[in-house]
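What follows is a structure written as structure tokens; I'll ask about it next.
Subset of chains shown; positions unchanged.
Just so it is clear, A, B and C label the chains in written order, and each chain counts residues from 1 on its own.
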Amino acid sequence: MRAVLLRDLKLAMRLGGGFGLAIMFFLIVTVLVPLGIGPDLALLSAISSGILWVGALLACLLSLDRILSLDYEDGTLDHLAISPLPLENVILAKATAHWLTTGLPLGLASPLLGLMLGLPLEGFFWLLLSLVFGTPALSMIGTFGATLTLGLKRGGLLLSILVLPLYVPTLIFGAEVARRGSIGIELQTPLWMLLGVSFGVVAVLPFASSAVLRINLR
Amino acid sequence: MSLWEYSNPVKFLKLSSRVLPWVSALSGICLILGLFWGFFWTPDDYRMGSTVKIIYIHVPAALMAINAWFMMLVASLIWLIRRHHVSALAAKAAAPVGLVMTLIALITGAIWGQPMWGTWWAWDPRLTSFLILFQFYIGYLALWKAIENPDNAADLTSILCIVGSVFAVLSRYAVNFWSQGLHQGASLSLDKEKNVADVFYHPLLLSIAGFIFLFLALVLIGTRSEIRMRRALVVAARRMPS
Amino acid sequence: MLLSVQDLCITRSSQVLLANVSFDLASGEALILKGPNGLGKTTLLRVITGLQPALSGKIITQEDIFVYAAHADGVKPSLTVTENLQFWADIFDSKDVSSALSAFDLNELKSSFAGLLSAGQKRRVGLARMLISNRLVWVLDEPSVSLDSASILQLEAVIKQHLQNGGGALIVTHADLDLGPRCKTLHLDEYKSKSPVYDHCAEAFL
């Protein structure tokens, strides 16, 4: 499992591998939204934490299809399926690699972007926290979606469509934590719910994904 | 003897090795003098207090950020038309410098904005167009990094630079649609009367000169190391066992 | 006996391709499968390695015995040749990348990116994975494609060596490979069947 994880990280770092691109996309969404709705800072600050969560979610989404499809197309998944490594571990390694190259840096970059959207200072910590705790769920759900759309040529957009409704609970709890944090009210409940979703997803979905994967390799 | 002779990498290396120390020295002197003068020997502004001193970094950095892109545009055109390798490599070397200048302008602007406008960031037209410029730099550098064949990379990034310049100008115009913005207008224009007092003006000029020389020095260094890198590649290829 | 296939029926999109295929593969043996394009050879290999379900029939074998080399050989263009092979060595828990490299004459190309290799060179990298896997039965789908004659000789030598070490090989090929005395050829034409699938599932709909 370490081998898969390390290789995926290495591939991500290599030429055109896509590391750092998710943050860039995140940044660009943050830039586009004010361009689209105009420069009114009061308006922006009211929607900032929500937009940042939606932006993070989209940045995650855009990088999902590379989790598995390259390995599918060039036959690596076939070979891994008959290797000694259980498929669940392959899935988990790939989701982890995706999180390390997307969700984590996204979370760490979020305060800067919060600044640009006029997020109140006291919200920074909670935004970061909610992203760091919420994005593992995004990566894992995304990996599950990627296994579902595997066989389909350029399932990219189909993947988004399948995955987005699955993202809804994470998004709602996460954005709620960030929003409550920014206006300084109690946020225990959504935070626990967010943690619960993340842990549940990471514990259960690898099994579902590997079952789906086996079917798709047929 | 034409100027194009120095488009030969070897000749360029020779010439630049002679020019580089002077440029570096000049940039050091101008920067030290200008910044010291600006920071310690000028009075505080009556409106802005001591924060006005950021101007000695902010304005030159902002100017160089734009001019670096302009230089890349010219170099790209030269590469596409006359195919001189040095110009392509110079464009490549200028990009990170321009990127850093943009960042410095953005960061010092943000630091300045906090006491002035009461916010770190505002979607003012000038700031916004700088942010877009920043994105252009990132895209340009990412494309250079992503393509392996150096000639292809030079071709493609040149085209991107030219197309991007047109769009950068367009976006500059577009963001003006929003509002007049908080940011003050150009203060160094030659035709209008100066709107910066002389006490601030002279050290500012000095520090701008320092930034220009600094930019030149950094681009020279960058170009030289790019040339050396290419040379190493050629040598390594020749050594390869057959 | 490494592998025994009995009365296997395989299907693709509700058509039976091959019916009642039976053969055995003993240790030290190679079996070459032949047949015209579109007969179902690739499908058969995927069924045997467990990547696809069979319609009926038995495949008697051990766990974790196969390694499979198809056209898509999972060579990552942005990793070097060594890195590519080292990855599989980690997966299969084996140390020995260097002997695989030299078996397919890849030492010179060791540190070049796989994406820059020519068709034949890339194929050799894919084949080197066989040696790394330490698996007993090699399942090869047209392994000699794109290889020049020298490389084909190397491939034959590697397979022969593997057979001598007690392994087995199941090979689909349109070319002629010389694998020594313990090599049988099975012409799959005779098992051809283009009848529709009659399993109980389909029946339920009738």
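The rule we apply is simple: a contact is a pair of C-beta atoms (placed from the backbone, for glycine too) under 8 Å apart; a residue touches a chain by one contact, two chains touch by 3 or more.
Here the structure is a predicted model, which means the values were calculated and not measured.
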item: Whole assembly, copy number of each distinct chain; value: A x2, B x1, C x2
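One rule holds in what follows: only the chains that are shown with their structure count from here on.
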item: Mean-CA-position distance for chain C and chain A (Å); value: 37
item: Euclidean distance of C-alpha centroids - chain B vs chain C, Å; value: 57
item: For chain A, residues that touch 2 or more chains besides their own; value: 15-16
item: Touching two or more other chains - residue numbers and ranges from chain C; value: none
item: Chain A to chain C touching residues, read off their complex; value: 2-4, 7, 10-11, 14-17, 70-71, 73-76, 78-85, 217-218
item: In the complex with chain A, residue positions of chain B that touch it; value: 110, 119-124, 128, 131-132, 135, 138, 142, 145-146, 148, 175, 178-179
item: Complex contact set, residues of chain A against chain B; value: 15-16, 21, 24, 27-28, 31, 34-35, 38-39, 41, 44, 115-116, 118
